[in-house]
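Have a look at this one before I ask anything.
Of the protein chains in this complex, one is absent; all others appear in place.
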Amino acid sequence: MEGLNEDGQWIILMGLIASMIIFFFALLVNQSIIVGKTTAESVLDFPKSDIQDLRREIMRIWECNPDVQDDFFISIESLALERKGALIHVHIDTPNNMFNLHFNNGVTEYNENYYR
Amino acid sequence: MSQYLFPLYDTSKKGKSEFGIFKSTEMGEDGQLSIDFLIGFTLFIIGFIFVVTLMSGLLVGLQSKTIDYDAVAYRTSVILVEDPGEPSNWFIYKDYEKDNIIRLGLALSREYPGVLSEVKVERFFDSAFFSYPGDYRDRLIFSGKGFFPYEFQITLRNSQGNYLYPPIGSPMYPPKHGYIKRAVFIKKNPDVVEFNCWGNPQEIDIDLNFPELYDSERGEIYQIDPRQMPIRMRLRTDPGVELSDIIIGLLDSNGIFTPLPGFSSLPVETSGGNAPPYPITIQDDGSGSGYIDISFPAGCFYDFTNKESHVLIKATFNSPNQVMQEYQYDYNTAYGAEELQPAILEVRVW
Partner (left out) sequence: MVNNDAQLYTIEGLAAAILMVVTAYFVINSTTLLTPGDTHITDMQLEQLGADVLRMMDTAPHFDPNGANIYERKESFLEDELSRDFRISNEITEFTQNFNRTFHDYAGESLHVYPTVYYWDGGNVQRLNIWDFSNPDAPPFTNRDHYVTVTRWVYLNDPKWDNDNKPRSVLLEVLIWRD
């Protein structure tokens, strides 16, 4: 174009690009907050301690009360639903000497038939 | 009007270039851009920001070594603390059978995670049996050939912080390493049980009453397991008695005693020296009595007994008294294995 003065345009353009690069890094750092799903998170998600604890509790109750009925476990089922967000169902089958456990906390589902 | 739509052709100002970027003669101080430049620039910036936002996910794949190590440490700790190992009586195996051990776990039983068996713990920390790092890598860390060669350190301490066993693994670790700490119980082996056998009898019978010991009410964590734990006893006798032999055998339900092969002339330690050779005189050990120490290492009864067996230990003496004394090894006489000792297990991996 006629009369176009191109002095110093490189400087200005590089300045602009440099500022954009800085802005890019700022965005990168901002996005890094949501990065980082680790194996530790998967370990936290799996309710290993909850299931082990629940099994041991059922065995303890059954050993101390050989005639326990399913309605005793309503307290455990309600507490688990309200405090831990887990759906539990326990059924004790005394004639066959076994109990039946359902556990579902939305992430993990666990079913077991335990023969004593 | 034309100056808005056709800046290219604006001739109102002297010396102004077509794009109006820079005027050589006069610095315009209106500080405004042409419309098409503004629009172009805005669209470019929007597009650039959009691309940059998408690009931030590119660098997620950066591998951070600390995350990996913590996962390995956690997995190792779960195998140690909650898994009885494969096969679950791996501590019985001798040196040449080591390859049959698939997985090293210290738990007493699958039903009781967090309770370790002292027999397994002693074997695990025995550096004469397992060598660092190869034996552990294949059976615990699972990073054998072809995998990243993790280095590790495993320690077991009591609640005061003192080591219960010398740590396994390399003593120095770098500042950034994977780490996990587990609180556990250790089920102790039974103590030495003392039987007072005064009166110089001709025979002393000690019945290891397996059915009594495998008491289902106690459960595995409070039982003495004679098939898997070391059994130690001490017979206290009058000084000067002469021990002629010790035989071990099975007592069946009809009371018939069958000696076990390989267990005759049992090696024992006494206050009069070690036997064999039999016969041996039991000296006074300074307290007015003598002793005979009988120990069975862990697992020695495993192969030829079951939970209903009665193992009888017959000690015969050269004595004029035609007296036979009988004792039972059960929960009235034996103790110590009911106690669970708290401990801390730490695993570091790098």
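We just call them A and B in the order they show up, numbering each chain from 1.
The working rule: a residue touches a chain if its C-beta (ideal position, glycine included) is under 8 Å from a C-beta of that chain, and two chains touch if they have at least 3 such contacts.
Bear in mind the structure is a predicted one, so any value in this text is a computation, not a measurement.
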item: Displayed chains contacted by the hidden chain, counting the whole assembly; value: A, B
item: Interface residues of chain A (partner: the chain not displayed); value: 8, 12, 15-16, 19-20, 22-23, 26, 29-30, 32-38, 40-41, 43-44, 49-50, 52-54, 56-57, 60-61, 63-65, 72-76, 78-80, 82-84
item: Positions on chain B where the hidden chain makes contact; value: 3-4, 7, 10, 13, 16, 19-23, 27-35, 37, 64, 66-67, 70, 74, 77, 81, 113-115, 157, 159, 161, 179-185, 217-219, 221-222, 331, 338-340, 342, 344
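Simple rule for what comes next: only the chains that are shown with their structure count from here on.
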item: Touching residues (chain side chain A, partner chain B) in the complex; value: 1-9, 20, 23-24, 27-28, 31-32, 35, 38-40, 43, 52
item: Chain A-facing residues of chain B, complex; value: 15-19, 21-24, 48-49, 52-53, 55-57, 59-60, 67-68, 70-71, 74, 113
